[in-house]
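Left out: one protein chain. Kept in place: all the others.
The block that comes next holds subunit A.
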Amino acid sequence: MVQQKQVLKLYKNLLEKAYKFDNYNFREYAKRRIHDSFKEHKSLTKPEEIAQFYNNGINNLALLTRQSTISQMYTFDKLVVEPLKQHK
């Protein structure tokens, strides 16, 4: 039985990885997709459905970990919509 606390932790972990994408478009997509997916499945009640959603999320977490790392290894100039980090 998946606990609510575990689901919340998964959500937080997924978003954390999403923010790590260096590529602007992939980062924004991952953030939006995770957010909307959890919102869409908010009302799941059957334990099997919750477990399936949770396990799927765990797989996606592994994928996001790999892909956000790759995104940090091959970086490109920032887009014109991206504010540059200020160097002090």
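Definition applied: a contact is a pair of C-beta atoms (placed from the backbone, for glycine too) under 8 Å apart; a residue touches a chain by one contact, two chains touch by 3 or more; residues count from 1.
Heads up, the rule we're going with is that contacts and distances are computed from a predicted model.
Visitor: One chain of this complex is missing from the view, so tell me which of "N-acetyltransferase", "Casein kinase II subunit beta", "Cysteine desulfurase, mitochondrial" or "tRNA (adenine(58)-N(1))-methyltransferase non-catalytic subunit TRM6" is its UniProt name.
Guide: For the chain missing from the view, the UniProt record says "Cysteine desulfurase, mitochondrial".
Visitor: List every residue of subunit A that touches the chain not included in the displayed model.
Guide: Interface residues of subunit A facing the absent chain: 21-22, 24-26, 28-29, 33, 36, 63, 66-67, 70-85, 87.
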